[in-house]
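Below is one structure, written out as structure tokens, with a few remarks after it.
The complex appears here minus one protein chain, its other protein chains still in place.
For chain A:
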Amino acid sequence: MPRWLRSGRVIVGLLIVLAVLSCALFAPLLAPHDPDEQDLLATLLPAAWQAGGDPAHLLGTDGLGRDVLSRLMFGARVAMTVALVASFGAMAVGSVLAYVAGYLGGWADWLIGRAVDVWMSFPPVILSLILMTGLGTGASNVILAIVLVDWTRFCRVLRSEVLVVARRDYVAAARLVGFSHWRTVTREIVPATIPLLVTLLTLEMGIAVVVEAILSFVGLGVKSSQIAWGQMIADGREAIYQAPWNLLAPVAAIFITVAGFNMLGDGLRRSLDVRMVEGRE
């Protein structure tokens, strides 16, 4: 068994993420109802185990009589799509710039460093709201907004790691035996930064889930025809006293998903980071 799988955090995190992911993938098969099916005679039903609950609607229904559990499962689709695509996108943009800045140094580093500084001086939530207003709603625009806001996170953290690795003698040695810059970076530097990259990626997935929920909550996220957890929270807010589960279910879904990503990221960091591993052995 590889070392990174032996950590409890990684296993728990991975199980949570896989569970949410399979909910998203197999939502049409798993969901007990059509998420858009309205039953105006059974609105705001409480959860099945509460008084007046209906076993057919495990987590009750919302103000239009739609099944909350089914909506949660379909909502996971948007959440996971955004989490995966946006974090890979942010990683791609941020890490390429980080390798360029860290390896070349000099004016390239200066330029990219200043760009990151300026970018990070905007509050990220405001920046993404502005972007969404400009871009319009839709899942792909949410992804674009997250990439444009969060590439700086990758760039800054990875750049400092690249700086450290690029100063190792084996990188100089690779150049001295005749490696091209491209080969030096891909063969000697990138493999050394993969653990950090994997860690950042999982943490970013958690962040993307939250950002998507925020944007959907204020109505700037996905189109109103799509089901998203943020939207469910916004809807559930209105009936908080009659049917608290309408609000609590999507909040719990976000909480558990983000916790899963964070535990996975934290566990990976602890088991992949050479410095932390050496400290224990």
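Assume a residue touches a chain if its C-beta (ideal position, glycine included) is under 8 Å from a C-beta of that chain, and two chains touch if they have at least 3 such contacts; residues count from 1.
In this text, contacts and distances are computed from a predicted model.
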Item to check | Hidden chain of the complex, named as in its UniProt record, picked from "protein-glutamate methylesterase", "ABC transporter ATP-binding protein", "Polyketide cyclase / dehydrase and lipid transport" or "Protein CcmA, bactofilin family" | outcome: "ABC transporter ATP-binding protein"
Checklist outcome for this item: Cross-chain touch to the chain not pictured, restricted to A:P28, A:G105, A:P191 or A:G219, is A:P191
Checklist entry - Just one of A:L64, A:L111 or A:A173 touches the chain that is missing; which is it? => result A:A173
Checklist outcome for this item: Interface residues of chain A toward the undisplayed chain are 168-170, 172-180, 183, 188, 191-192, 274
